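Quick one: the structure is below, questions incoming.
One chain of protein is taken out of this complex; the other chains stay put.
Here is subunit A:
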Amino acid sequence: MPEYKGMVQPARASLTELRKIHIEPVPDELKPEKAVEYLDQLRKKFRSFVLAMESCTKCGQCAENCHTYLGTRDPNNIPTNRAELIRKIYKRYFTPEGRWFGKLVGAEDISLDVLEQWYSYFYQCSQCRRCAHVCPFGIDTCEVTFIGRQVLHWLGITPKLHATTGAAMEKSGNHSALPKPGIVDTLEFMSQEIMDEFAVEVEFPVDKPGADIMYIPSSADFLLNPYTLMGAGMFFTYIGANWTIPSTVTEAGNFGFLFDQYSTQRGNVMRLLNAAQELGVKKIVWGECGHGWRAAKMYIPTLADRPVRWPITHIHDEVANLIRNKELKLDPLKNSKPVTLHDPCNYVRACGLNENMRVIIKACVTDFREMNPHGADNFCCGGGAAILFDDPEMYQRRIMFSKQKAEQVKATGVGENGDGILCAPCSICKAQLYPMVEEHNLGVEVKGLIDLVGRALVWK
């Protein structure tokens, strides 16, 4: 189902796949009325959603500030119009003005077509919050697409990618469906790699009882971004930490955050807390993953069903802290290629990692060039909220969504000699940018931030 009435759509989860994440799809003829029922339930709960529905004045400022609109010029990708897809239903069913003066205020009856619109456009939103950042009122379209995606999920309309990833997490504790033996093997292989390349002895302790620190890597780091996990291993070894990776949670991401905050996201949270309790750790340190870090840092306190006894920090926080205390010896000359930093949206607009990333990168590389705009003003890579769909139509959209990013990278000039580094310390950013730097011929290699730390460490 790549297209519906001219709208691009990601491939859908099948019945079997939906059942694996405990969803029984609602029959088509009941979908519209159920959608209104679910929406009613959710709007009575989330004030952030209610205000996004009710406070917009349609000033239009968000339009030119959204990478999806800039890349596609599709009017429904303007943040307020994206929200309008649900707002028109909200007005029609939940407000007097929409009930009585529907045409005037743009209210509309629910229908299957509307749900298809939701599916298309809520899964073209990167949930990067740049619109919230620039909105004069602070209206957060992310809160709208969260709820839109939740309703769709309850109806049984979920992208295959998200549903299977959610199911893989439940089954194996990571998004890549890696079993424990695979994890241990891969980590041993990484130890070997580190020895070969950096001549350093690094062990990756798995499920080590009595460890102080539980490190949660992104599972993509086992396969796609090995240097990030290797960098983390080198860092923990360097500082002499008593650390471990729990085999039950080898995933920093939490796709539940992106399509099912009720069941899937909470399930993952409880799984994490169980692991921390079983291993008896003192602290949880998070790996490079944007949405996952937001889900962990900002949502665990309100999603956990019991008191959270472990402080949770990001590995960047810890590395930056040690750099500030001058406890790490780093040699920037080991990273002498020109580097620019792509700020993952969740880090800079939701998790306050802005400064720490810069403390680290400046200590690790010789030629650091800021993008413009950067920090909290930064544009999304175009893959945010895991819209990393491979169907040809959706892939074309991903290229369009990353146009803004490509222009930013080009403007820094890091790729001029074809040897630049685009540091994108987030697994979804990496997964989006690996192909996109090729599509846009940027002349850069995509790397994580901890990759650069590992490389720059001076061991003796």
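By our rule, a residue touches a chain if its C-beta (ideal position, glycine included) is under 8 Å from a C-beta of that chain, and two chains touch if they have at least 3 such contacts; residues count from 1.
Rule of thumb we're sticking to: contacts and distances are computed from a predicted model.
A.B. asks: What is the missing chain called in its UniProt entry, if the choices are "Electron transfer flavoprotein subunit beta", "PadR family transcriptional regulator", "Respiratory nitrate reductase 2 gamma chain" or "Branched-chain amino acid transport system permease protein"?
C.D. replies: So the chain that does not appear here would be "Respiratory nitrate reductase 2 gamma chain", according to UniProt.
A.B. asks: Which residue, A:M190, A:C351, A:C380 or A:C423, contacts the hidden chain when the whole complex is considered?
C.D. replies: In the complete complex, the chain left out is touched by residue A:C351.
A.B. asks: Using the document's definition of touch, tell me which of A:D221, A:D260, A:E288 or A:E318 contacts the absent chain.
C.D. replies: A:E318
A.B. asks: If the hidden chain were put back, which of A:Q61, A:T248 or A:S263 would touch it?
C.D. replies: Candidates A:Q61, A:T248 or A:S263; residue touching the omitted chain: A:Q61.
A.B. asks: Hey, which of A:M7, A:L51, A:V184 or A:I399 is the one touching the hidden chain?
C.D. replies: A:L51
A.B. asks: State which residues belonging to subunit A touch the missing partner chain.
C.D. replies: Residues in contact with the chain left out: 43-52, 54-61, 63-65, 75, 78, 80-81, 84, 95-97, 101, 103-106, 129, 132-140, 142-143, 195, 199-202, 212-213, 234, 237-242, 282-283, 285, 298-299, 301-303, 311-313, 317-318, 320-322, 327-329, 348-355, 375-376, 459-460.
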